[in-house]
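The structure appears right after this line, and notes come after that.
Heads up, one of the protein chains got dropped from this complex, but the rest are sitting where they should.
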Amino acid sequence: MNFGDYLLFLNIAVPVAVGVFSLIFLRWSKKLQWILFFAAILAQAVFAVWFYNSGPRVETISLPIAVMNLNQLELVMRNNGIGYLFFGITVIVTAIIAVFSLSYNDKTHATGIAPLWTMLMGANAGIFFSGDWVSFILAWELMGWTSYFIISHGKERSGKAGMYYFTQSLIGTSALLAAVFIGVANTGSFAIKSTLNFYASQWAANPGLVIAAALLLTITFFTKSAVFPFFMWPSKAHAEAPDDFSAFLSGVMIKYGVFGMITLLLPLFGAGYNGPLVFGTPLFLFILGCIGMFTAAWGTLHAIRENDMKKMMAHSTVSNIGFILTALSTNTAMGIAAAVFHTFNHMIFKSSIFLSMAAVKYRTGEREMHKLGGMAYKMPVTFFVFLLGIIAAAGIPPMNGFGSKWLIFQAMFDKQWLLPAILGFFASTGAFLYLYRGLHSIYLGQLSPRFEHVKEAPVLQIVSQGILMLAVFAIGLFPGIFLIPINNALPELGLAPLTLDLYSVQGSTASIDITSIGLVFMGSFALVFILFLIGKKRRYVKMMDNYTSGETPSDWGVNEDKLHYAYNFYEPIEKVFEPLLNGFSMERLFGRIAHEAKRVSNAVRGWFNSPQTGIILLAVLAVIALAVWRFA
Amino acid sequence: MMEILSVLGYSFFVMAAGLLYMGIGRKIAARLHRRYGPPVWQCYIDVVKCFSRRSISHNFIMDLGSMMGLSGLLAAAMFIPMASFLPFPSQGPIIVILYLMPIGYLGMAMGVSASGNPLAAIGIGRALTLMMGYEVPFAMIVLTFVASFSSTSLVKLQELQAGGIMNWHMVTMPIGFAAALIALMGMLGKKPFDTMIAPSEIASGPMVELSGKFLGLAFLQHATAIFVETGLIVIMFLGGASNVFEFVAKQALVYIVMASLSELWARYRVEQATKFLWISAGSLALVQLIVNMAGRK
Partner (left out) sequence: MLKITREEIIDGKFERVLNFFRSRSMWMLYYCTGCGAVELPPTMTSRYDMERFGIGPMATPRQADILLVTGYVSVKTLKRIVYSYEQMPEPKWVVGFGSCPVNGGIYWNSYATINHLDKYIPVDISIPGCMPRPQAVIDGLIGLMDMIGRGEAVGYKKYQLNNEWYKKNQREILERAKPVLGGTK
C-alpha cells in the first residue's frame, strides 16, 4: 500500500476521519473541535500544494463488489485543471473562514458544527476530483446531509429552514440519480467520462434521450445553486445558519452546481450537437441563459425588499449565480472564463461581506438592519472590509467584481444575446440599491446609545477579514492572478485559450486593460486629495449636531435612534414591484405542493389506521396463502 | 512628465468646462424667466467661495466619501475621447464609463450618510432609485450600438460617423436619440427628475450637511458629471468633434437644450419618475434595439 499512490483519496479521507473523531471523542471541548477543523484544512492545503507539483494524476481503488456486469467496482479520482482550481480556492477561502471561526466561537457564541464542517470539507474535495459516479454521488450525499445538520444546529427555526433546503436538495439528488442510472445502464461502466461521451454521441440517434438527461442534470445543479425556480432557499438557509457557516454557504457551497454544469452538462453540447441553434448556441443553452438573467433580476428585486441583512445578501448571491449561469451558457472560451472568474471573485467578496456582518452580529447581537446603525464609528476596519466588499459586489472598478462583470457582458455581446443583457444591466444597477442600503443602515447614520459600548472585532476576526479585503483589492488591480490559471485550464474543456496577461484581457471584439482603470482611479483620488488640502481647515462636530430645522433634538425627546433613517428605505420602488412579487411567488407554489402531498399522505395513512386493520390484513393474507397453495 | 501635465490639464479643463455649462444654464434659465441672471462665470466664483470657507465635518468617513465622489467622476472623464485627445487609450470605454460613474455616487453617498442626517439618506435613496430608472434605457442604447457595430469603443463610434451630418447617429437612429435625451435628462438631475435635490422637500437632500470645501467638491462633481454625460451624447449621436472648440460648442448646445426644457416642467415623485423613464425612454430604446438587431441580420 503505497500512500503516495492514493493522495487524492487521502485528501478526502483525512478530513472525514478527523471529523468523525472530533464528533465522537471531543464533545467536551468545542475549542479543540475548531482547532482540529483548522488543522484538517491546513492538511488539505498541504495536499493541494503536493498535487500542483505532481501534475495530472488518476488514482483508482478497486473494490471487490460485483455489480451489474462488472466484476469489481472501481473508484476513480482524477486531478483535472478546473477541479484543482476550484479545490484550491475553496480550501484557501475556508482556511480564512476557519481563522475567523476560531475567534467567533468563544464561550457565548459557540456552535457545535465543527466536526460536521470538517467532514464537509472531505466531501468538498470529493466532488471536485471524482472520476466515477459512485464517489461523486457519495460525496454529494455527504455534502447534503452534513450541511443540513449544520444549518439546523439544534434550533427549531433553523431546523425549518434546513428542512426547506434539504427537500429541494433531495429533488436535485433524485434527478442526478436518474440521469446517472440511465447513463450507466447504457454504457455499462461507472466512469463519468464514458457516460458523458455516450450522451454527447446520441444527438443523431436519440436526441430525446440527451435532452432528458440534460434536463435532469440541469435540475440537479439548479437546486444546488439556487437558480429559478429553486431560488428561495438561500434566503432561509443562509440566514438561519450559524454566521461563519453562512459565509461558507454563500461563498463556497452554492458553487457546486456551477462546477457541475461546467464539467458535466456543457460537454453534452460539444461538437456532436445537431439540433436547433439560436444566435449560434444550442436552444437548450440559450434558454438556460435567459433563465440565468431572469434569476439575476428576480434576486435583485427580492433583495431590495429585505430588512434582515443576511437574507438580503443571500438574495444577492442568487442574483450573482444568475450572472454566472448566463455566462457559462454561452459555451465559449470567454463565457466559461468569465463564469469561473466571477465564481472565484464572488467567493472572495461574498465571504468578506458575510464575515464582516458576522463580526457586527458578534458584537451587537442584532441581525435586523434598522436596529443597527453607526457601527463604522466603532468598528472602522470591519466597515472598510464591508465597503470594499460591496464595491466589488456592485461590479465597480477598481475592485475585482468589475473584471468578471465586464467579461460576462462581453461574452454575451460576442454571441449577440442582447435582450437578456437588458435584464443583466437592470440587475447590476439594482445591486447598488440594496448594497448601499446595507452600508447605510448597518454602518453609517447615527449610532444608537444602546451600542455605545461596542468595540472593534477581536484580532483574529480582523486578520481574516483583512486578508479577504486585500485579496479583493489585489485581484481588482491585477486580474491575471486568477485569469491566467483559469486560462491554462481551458484547453482541457476543449476550448481555445484567450489572449491575456496579468493586466489586461483581449476579447474577440474588444479588449480591456483593467490595471490601468484602477490606476486612473487612484491617480484622480490623489489629485482630489490635494484639492481637499488646499481648501480651508475643517472642524469636527458631534453627530447629533445636525441640521434639524433649528430645533435642538433633545428638547423633543429625539435621540440617535429616532434620527436614523433605515426602516422601509426603498418604499417607493417596493410599492412599484409589489404586485409582481406578490403575484408570482415560488414559495407559495412549493407550499401548495407540500400541502397537497401532506393531504394525500394523511389519507393513505388513514386507510391503515382503522380498528378493522388487523382483520382486513389477516383476510388478505389468507386469500394470498390460498392462491399460492392452489396455483403453485 | 508631459503626460502627467497633460492629464492634469485635462482634469482641470473638464471641471472648468462643466462649471461653464452650469453658468450658461443658469443664464438661460434666468432669461427664460425674463430677468437678467448671474454672469456665465458665476459658478467659478461659487466654487472659489466654497473652498475659501471653513467647513464642518462629522467624521473621517465623511471626508473620505466626499473625496471618493469627485475622484470617481474624474476617472470616468479620463476615458472620454475629446477630439482625438485620449490620455488612456482603451477599447471598451462605454461600459467602463458606465461603471466608473457609480463609484463617484457611491462615494458621495457614503460621505453624506456618515453625516448622520436622515434627510441625506432619504435623498440618496431617491437618487439611487432614479439611477435604476435612467440606467436601464441608457444601457439599452449601448446594446443598440453593440447590435449594429459589435463594438462599445467610443473612438470607433466617432469614426463611424465621419462624413457629414447625414452620417450622424442622430439622423440614422432618431428613436434611439430621443430615448437617449430622455435618459440624459434623468442623468443630469434636471426637472422633472430633480427629486434628489428637492430643496424645499428634503432640504437639498444629500447636500444637507455639506459646507465649505465639501460643498465645493460636490459642485465640481456635478460639473464633471455634466461634462461626462453630455460628452457621451455628443460622441455617440452628434458625430464627435475634431477639435476642442467644436466639442465644447456641441456639448454646450446639448446642455442648453436640456436646461431650457427643464424649466417647463414640475418635479416628479421618484416612483413616477422611474416608471416614466422605463416606459417612455425604455420602450423607445427597445424599439431601436429591435430595429438594429433585425437590420444587422
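For reference, chains read A and B in written order, and residue numbers begin at 1 within each chain.
One rule holds for everything that comes next: a residue touches a chain if its C-beta (ideal position, glycine included) is under 8 Å from a C-beta of that chain, and two chains touch if they have at least 3 such contacts.
In this text, all values refer to a predicted model and were calculated from it rather than measured experimentally.
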| item | value |
| --- | --- |
| Contacting the left-out chain in the complete assembly, out of B:16, B:56 or B:244 | B:56 |
| Full-complex contact with the absent chain, from A:64, A:208, A:557 or A:614 | A:557 |
| Hidden partner interface residues of chain A, rising order | 545, 547, 550-552, 555-557 |
| Residues of chain B (touch criterion as defined above) contacting the omitted chain | 26, 30, 33-39, 42, 45-46, 48-49, 52-56, 199-200, 203-204, 207-212, 215 |
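Just so we're on the same page, only the chains that are shown with their structure count from here on.
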| item | value |
| --- | --- |
| Distance from chain B to chain A - Cα centre to Cα centre, in angstrom | 36 |
| Interface residues, chain A side, partner chain B - complex | 374, 376-377, 383, 387, 391, 394-397, 402, 405-406, 409-410, 413, 416, 418-419, 421-422, 425-426, 429-430, 432-433, 436-437, 439-440, 444-446, 509-513, 516-517, 520-521, 523-525, 527-529, 531-532, 534-544, 546-547, 549, 563-566, 569-570, 572-573, 575-576 |
| Chain A partner contacts - residues on chain B that touch it in the complex | 7-8, 11, 50-59, 61, 63, 66-68, 70-72, 74-75, 78-79, 88, 90-92, 95-96, 99-100, 102-103, 106, 109-110, 113-119, 121-122, 124-126, 128-129, 131-132, 135-136, 139-140, 143, 146-147, 150-153, 203, 208-209, 212-214, 216-217, 220, 269-271, 274-275, 286, 289, 293, 296 |
